[in-house]
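Missing here: one protein chain of the complex. Every other protein chain is in place.
For reference, chains read A, B and C in written order, and residue numbers begin at 1 within each chain.
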Amino acid sequence: MKAVYFAWVRERIGVAEEEITPPASVQTVEQLVDWLAARGEGYAAAFANRKSVRAALDKMHVTTQTPIASAREIAFFPPMTGG
Amino acid sequence: MKAVYFAWVRERIGVAEEEITPPASVQTVEQLVDWLAARGEGYAAAFANRKSVRAALDKMHVTTQTPIASAREIAFFPPMTGG
Amino acid sequence: MIAPTVRVQAEDFDVVAEETRLTQGRRDIGAVVAFTGLCRDEAGTLHALELEHYPGMAEAEIVRVAEAALERWPLMGLTVIHRYGLIRPGARIVLVIAAARHRAEAFAAAEFMMDYLKTRAPFWKKTHRVDGAQGDWVEAKASDDAATARWDAKPSSPAR
Partner (left out) sequence: MIAPTVRVQAEDFDVVAEETRLTQGRRDIGAVVAFTGLCRDEAGTLHALELEHYPGMAEAEIVRVAEAALERWPLMGLTVIHRYGLIRPGARIVLVIAAARHRAEAFAAAEFMMDYLKTRAPFWKKTHRVDGAQGDWVEAKASDDAATARWDAKPSSPAR
């Protein structure tokens, strides 16, 4: 699946998007965050405070408990500050 | 003092403004309404439903109990429908 | 406290020109709410509304309401323009623009102005019908009194 990152999540990870292939055991957004956070320093920094990172699956807001199932794109970003 | 009338109050009385000289016994807005209502058919029609007529003294909203005192101008009109 | 801009006029107004006048060259305004009231005629029976007003008192009363709004919210600009005379369906009647640091104040102040204008500003609307028959005076609505009354129960600054 494609992972996309925005704002300081993007800056800490160091890339705006990438293809990821999590193992089958990763089923929820939360499990995917755990898996990503273990990939390196930048990822660990991006997900250091879990509560301040939001996620979207295929461009819809989701919670940490949402199953990633057959989603093609997952996004991680800080709380929004538009408007 | 000068009396000015607006909207259907004006139409019923038949003039937009006039000089009036109420007797000294007329001290409040309500007493002035009583005095005016007795002046003729148009006036009686204008003040038939007292609750639907509002008053202003020198261009400020007032209640029926307000003393007319030394006001130079009194206005009578229906509830407002601007905006 | 800033001075409000209040005008009572027969001519139409230019929303953007008024908005620009409030915001031009400033860096401290974050929110501008512009309310425009238009002449409505869904039945297709209205030729025009005739707006009668009480010259002198109309301006004075709008200024009084505007000053109450300025006491209540930390506004950086407040403009109110109300037209009188013959106004055709689809045409503009009234404009309120409130500018503030934050949106909650701008929204609240603009709505407050409109609610009070409806019940306190000395304007009266008479209908002129398409068929030429004598039209009626528009009646005041109890809902407008209720809209005005609800501000008495509210705190000065919205808790947001």
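Please note the rule applied: contacts are C-beta pairs under 8 Å (C-beta built on N, C-alpha and C of every residue); 3 or more make two chains touch, one makes a residue touch a chain.
Quick caveat, the model's predicted, so the values are computed rather than measured.
Student: Omitted chain: which shown chains does it touch?
Tutor: A, C
Student: Which candidate, C:E42, C:D131 or C:D152, sits in contact with the chain we can't see?
Tutor: Candidates C:E42, C:D131 or C:D152; residue touching the omitted chain: C:E42.
Student: For subunit C, enumerate the residues touching the unshown chain of the complex.
Tutor: 14-16, 19, 23, 25-42, 44, 89-90, 101, 103-104, 106-107, 110-111, 114, 143, 146-147, 150, 159-160
Student: On subunit A, what residues meet the omitted chain?
Tutor: With respect to the unshown chain, the touching residues of subunit A are 4, 6-8, 56, 59-61, 75, 77-83.
One rule holds in what follows: only the chains that are shown with their structure count from here on.
Student: Which chain lies the greatest distance away from subunit C when centres are computed from Cα atoms alone?
Tutor: Here the answer is chain A, farthest from subunit C.
Student: Could you give the separation in Å between the centres of subunit B and subunit C, each centre being the mean of its C-alpha atoms?
Tutor: 26
Student: Take the average of all CA coordinates in subunit A, do the same for subunit C, and state the distance between these two points in whole angstrom.
Tutor: 48
Student: Find every residue in subunit B that makes contact with two or more other chains and list them.
Tutor: Residues of subunit B never touch two or more of the other chains.
Student: Which subunit C residues reach two or more other chains?
Tutor: Correct list: empty.
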